[in-house]
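What you see is the complex with one protein chain gone and the rest in place.
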Amino acid sequence: MNGWAQFKAILRKDLIRELRTRDMLVSMILFVLLAMVIFHYAFTVKEGADLTYFTGGMLWVTFIFAMLLGLNRSFAQEKDERCLDGLLLCPVDRVTIFFAKTAGNLIFLLFIQAVAVPVFTLFFIARSYAGDVLPFLVVLLLADVGICALGTLLATISMNTRSRDLLLPILFLPLIVPVLIAATGATTLIFVEGVGFADLAARLLLLLGFDAVFLVAAWGTYDFAIGE
Amino acid sequence: MSDSPDRQESAAPLEIEVEGLRKTFGRREVLKGISFSLERGGFLSIFGPNGAGKTTTLRVLATLLTASAGSVRVAGHDVREDPMPVRRTIGFISHNPMLYPDLTAQENLRFYADMYGVEGREARITELLERLELSHRRHDVVHTFSKGMRQRLAIARAILHRPRLLLLDEPHSGLDPRAVDILDGLLADIRAEHTFVMVTHNIAKGLELGTQLMIVESGRIAYEQAAGGDPASFTAVYREHVQERSLL
Partner (left out) sequence: MKKLVSAPALFAEAGICLIAGLLLAFWWAPVDASSMGFSQKIFYYHAPIAETALVAFGVAFVAAIAYLRTGRLTWDRLSYVSVRLGLLFSILVMLTGMIWGKAAWDTWWAWEPRLTTFLLVCFLYAAYWVLRSVVDEEQRRATYAAVFAIIAFIDVPITFFATRFLPEGLHPVVITTGDTGMAGSMLVSFLISMLGMALLLAALTRRDLAIEKLKDRVADLKSTIGG
């Protein structure tokens, strides 16, 4: 039983399912786009209000809340059809399940961001940041990994509780604050001034540290989170 | 009165050895010390009222639950210390088909085949779909299946990896007559070289198939015997033991 083959099998299953039903993707994309429009209406109170320094924040708040919606979905079906039992019966390392689920969520998030970021740029960013696309993508990826890893771990726990939809945000939001701070700071700087890797170094390091620490923590605790 | 199977006489190795199995959920003790063994090739039928702990016992054997106390060995491995080899040798059929409704029959089986590392995946899937008369629905999404078809596909899922030990939790419940026939035929086909544990409310089927019989009640074994006897007398025994306890 090759761990890599099992990883691919779980990932493939989740991707096929989502591509076929598209419910998670469509809802998340709609949510994200709607949120942007709502932000405009919410913040444009004064004539000529300058939202430049809010851009990073708006973007990441949107992604985080969209992810919270999506995470519940990705486990809901396993739980409802008791497919989780079927999965746990297989001779598979529980950590492999974690990585496969996280990878799946990461792919969905990246897909949504691919749609959302251009639209966001159109709505809110006057300056062209084409020259800083690389740092932007690095920040995006690092923050995404943290969000998906932590989210997958917590969704695994919350799906087994009484108030699963409400519990996930309460557990997730306090924990994701470091990522939020680093990502919004970096993203805003990129949008506003255009900065290179050197200036972003500290924030990138924080994101990297967060990712590393939480991936290791999830590795150690996932067995307990998913078992019975 | 209980006659336990004479262990000395059986030459076959023990596929299941359970000793003092206890399981507590919070404050509720569901299993209060269950001990039994099953030799390879045997068929254990477990009866008992609802809530007796039958399904819990099965789930412990399947590695889905960890025992609170006691030792459980399946296929020579301790279920708690060494669950992986156990998982490779068991197949589990319960009321939940454990199938992904938005995937096709083929995709479901391919998924499980990959998870178990089944060799000759495509041939095996084709073979099973034919055997269970589902070939014509191979590319259909599972949520369009009837309940009987889902159960049939679930059987395919359970034996895909050629497990030596099959754990069945009320497998006949909710099946249409055709599905029952297919299931019985399949069980008959693979009866040799396989070991079974079946939880059932169907006394006739349980007696027909079982080489070992057990009644579980309130988390304990109320009665056990090696096979034999007709349904009527066993039903009397059943009533006697279950009634006895519930009057306490």
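As written, the chain order gives the labels A and B, with residue 1 at the start of each chain.
Note that contacts are C-beta pairs under 8 Å (C-beta built on N, C-alpha and C of every residue); 3 or more make two chains touch, one makes a residue touch a chain.
Since we're looking at a predicted model, the values are computed, not measured.
K.L.:
I'd like to know which visible chains would be in contact with the absent chain if the whole complex were considered.
P.N.:
Across all of the complex, the chain we cannot see touches A, B.
K.L.:
Touching the absent chain in the whole complex: find that residue among A:Val45, A:Val177 or A:Ala198.
P.N.:
A:Val177
K.L.:
So which bits of chain B touch the chain we can't see?
P.N.:
These residues of chain B touch the chain that is not shown: 24-28.
K.L.:
Over the whole complex, note the residues of chain A touching the chain we left out.
P.N.:
These residues of chain A touch the chain that is not shown: 150, 153, 157, 160-163, 167, 170-171, 173-175, 177-178, 181-182, 185, 202-203, 206, 209-210, 213-214, 217, 220-221, 224-225, 227-228.
Here is the rule we go by: only the chains that are shown with their structure count from here on.
K.L.:
Taking each chain's centre as the mean position of its Cα atoms, how many Å separate chain A from chain B?
P.N.:
A distance of 40 Å separates the two centres.
K.L.:
Given the complex with chain B, which residues does chain A contribute to the contact?
P.N.:
Contact set of chain A toward chain B: 1-2, 5-6, 8-10, 12-13, 16-17, 20-21, 77, 81-83, 85-92, 227-228.
K.L.:
Going by the contact rule at the top, pick out the chain B residues touching chain A in the complex.
P.N.:
Result: residues 62-66, 84-85, 87-88, 90, 92, 94, 96-103, 107, 111-112, 114-117, 141, 157 of chain B touch chain A.
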